[in-house]
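Yeah, one chain of the complex is gone here, protein chain that is, but the others are all in their spots.
In order of appearance the chains are A and B, and numbering begins at 1 in each one.
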Amino acid sequence: MNLELRKIEIKDVVFGEETGLKEGVLTVCKQDIIDELMEDVNVKSIKVDIAKPGEKTRIIPVKDVIQPRIKVEGKGNGFPGVTSEMVQLGSGKVNVLDGVAVVTIGDIVGFQEGVIDMWGEGAKWTPFSKTLNIVVDIEPVDGLDPHTHEATVRVAGLKAAELIGKAGKEAEASIVDKYEMDDIFTETGKYPDLPKVAYVEMLISQGLLHDGYIYGVNSQKILPTLIHPNEELDGAVISGNCVAACDKITTYQHQNNSAILDLYKRHGKDINFVGVILTPELTTLEGKFRTCDYTAKLCRTLGVDGVVVSEEGYGNPDSDLLMICKRLEDSGIKTVLITDECSGWDGMSQPLADTTPEAVAVVSTGNVSHVVELEPADKVIGSAEAIATLAGGWEGCLQEDGSMVCELNAVIGATSEIGYHNLTVELY
Amino acid sequence: MVKEIERYGIPIVHMSTITTISESVGANRIVPTIAIPYPVGNPNLSKVVEEDLREKLVRRALTALGTEVEETTYF
Partner (left out) sequence: MSYKVLYYVNQFFGQVGGEDKAGMAPVMKDEKVGPALGFDQLMGEEAEVVGTIICGDNYFNENNEEAVKFIIDAVSEKNPDLVVAGPAFNAGRYGMACAGVAKVVADELNIPVITGMYGENPGLEIARTKSLVVETNDSAAGMKDALAKMADLAKKMLKGEKLGYPEDEGYFAQGKRLTVFSDKRGSERAVEMLLARFKGEEFKSELPMPVFDRVAPAAAIKDLSKAKIALVTTGGIVPNGNPDRIQSASAQKWGKYNIAGKDSLEGEFYTIHGGYDPVYANELPDRVAPLDMLRKFQKEGLIGEVYEYFYTTTGTGTSVGNAITFGKEIGKELKEAGVDAAILTST
């Protein structure tokens, strides 16, 4: 498969009469977005706002973050299976509005939506303080059941990103990243001496606001599945979850999966990157045994020498992570795990809910309970009070002056377990 | 929490779905349950069948409390 991600450098975003792109400035027509999204009968109202890096703006409660793009050559614009027709992804040329993100907010569906601060202390802890954010506030009609509420907001966000992406149709790219990978036999024929590596991407699949979607298929329904890295980079996997703001994989992070990108960089040089295995994290013990056995078997079938395994969430999925690790290590396959930890406010608690001595190589992406103090914002897009109900926040953590204390749990992307952000943990 | 309560000499049974965690952490009496969102229930079943399921699981828990154990035991 051959995929080109053509990055168009966006320097600024403004509202205007018509959505378009000129000399690095993206103009967004608010009304167009509102009209398009209001076509869904379940949507009551839409508000659109812009938040730029450095502004004293707080966005809360954040549901998803999506990168606006447009496919200029090849099939599969939008999100096949979800917002557009079913097509095989992974090939073609995609224009990417680099540096821009669509951020969705709105009434809380569950408890794990998050916060993004565009300046100061808060900005350090989220990668999305550096993107020009187009914030779409989606209000659903009254009386929707929670599952429909979630779906409505999810699809609206993706559609908004699709619409805005169109602005990039004719633009010139400043950087073109090429992702070329043939079938496994051909690639192994080219690099017979390089160690074969697979990436196992665990996806939370535990119900309302805890699901992922692959070509529109709810990850709860799948067996561990082999997928070409290009497919994920091309939009095949989207987020339907807010497992916890700090480590949920946003759609943007699927589109730019750092584990895939870092492995791809080494392909043909230090490793033979053979593919990605998507593994659901289920809620029954039998389900966990089934998926862990199956994942390990797929790895063995591919004949890999090593595997990078990333988790999504914490608590019960720690068990899956370690079971996969043990099965692989017992088969002679070397593993590196990427996970965050729940070490408490004082950092003194045991980091994981489960344990296995085979996990000798682990990257820690941070303590989700690390407490941060955020200054008052000049502008809040959304509802500041939401922090009281969010995981990582609590009643009374928001002060009258607008400052707040909360755990990293509540900060979007802080402890990303695909290794997207740059936190680590040291032992003292 | 299970272990701390047991340290007072109070026999306690852990009803949980992810028993691998239960066992790793060191619970002594374990009853495996149905699923994380509904450990002692199952909304996919009819009311009568679901209640019967719950009754059987709680009965097992009580049996666990009445049984001497030396090490981690499943009921």
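The rule is simple: a contact is a pair of C-beta atoms (placed from the backbone, for glycine too) under 8 Å apart; a residue touches a chain by one contact, two chains touch by 3 or more.
Since the model is a prediction, treat every value here as computed from it, not as a measurement.
Novice: In the full assembly, spell out which visible chains the left-out chain is touching.
Specialist: A, B
Novice: For the full complex, which residue in A:A51, A:V308 or A:A377 touches the chain that was left out?
Specialist: A:V308
Novice: Contact with the hidden chain only, please: which subunit A residues?
Specialist: 110-112, 124, 146-147, 195, 197, 206-210, 243-244, 258-259, 261-263, 266, 270-271, 283, 305-306, 308, 310, 313-316, 334, 336-339, 341-352, 355-357, 359-370, 388-392, 394-396, 407-409, 416-428
Novice: Mind pulling the subunit B residues that touch the left-out chain?
Specialist: 1-18, 22, 24-26, 28-29, 33, 36-43, 51, 54-55, 57-59, 61-62, 65-71
The definition used in the following text is that only the chains that are shown with their structure count from here on.
Novice: List the residues on subunit A that touch subunit B in their complex, please.
Specialist: 206-207, 283-285, 288, 316, 318-319, 323, 353-356
Novice: Subunit A touches which residues of subunit B in the complex?
Specialist: Residues 17-21, 24-25, 32, 34-37 of subunit B touch subunit A in their complex.
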